[in-house]
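Structure, as structure tokens:
What you see is the complex with one protein chain gone and the rest in place.
Right after this comes chain A.
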Amino acid sequence: MGEARGRVVSRLYSCYKCGCCVSLHDDIVSKQFQSSNGRAYLFSHAMNIKMGPKENRQLITGLHIVCDVFCLDCGENLGWKYEHAFEPTQKYKEGKVVLEKYKIVMDM
């Protein structure tokens, strides 16, 4: 995890297809999310991603406005980003990104 010199470097998550790093372990808000294909993590921030068009989507927790996120390099669909939540209890998700667990791999 860290380098031999003792500096602690954050764990990175990368796109499983091309290895482009997309998020840090420190940015995980929740590991309990579900996508159609399995487990997913909620990140407060993700990098090297591009957003798709916004759309209304009915998720397990209710209606949200989300946009799909894609890897910047290879274009693989990695998850989605919450743009707006209609229910007040789901407001904390706005602006955060969900990445599917099987689409990302942990790097050093």
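As a working rule, a residue touches a chain if its C-beta (ideal position, glycine included) is under 8 Å from a C-beta of that chain, and two chains touch if they have at least 3 such contacts; residues count from 1.
Note that in this section contacts and distances are computed from a predicted model.
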item	value
Undisplayed chain, where the name is taken from the UniProt record, one of "Sorting nexin 1", "Probable glutathione S-transferase GSTU1", "AP complex subunit sigma" or "F-box/LRR-repeat protein 12"	"F-box/LRR-repeat protein 12"
Residue among A:20, A:47 or A:67 that touches the chain left out of view	A:20
Where the unshown chain meets chain A, residue by residue	17-20, 73-74
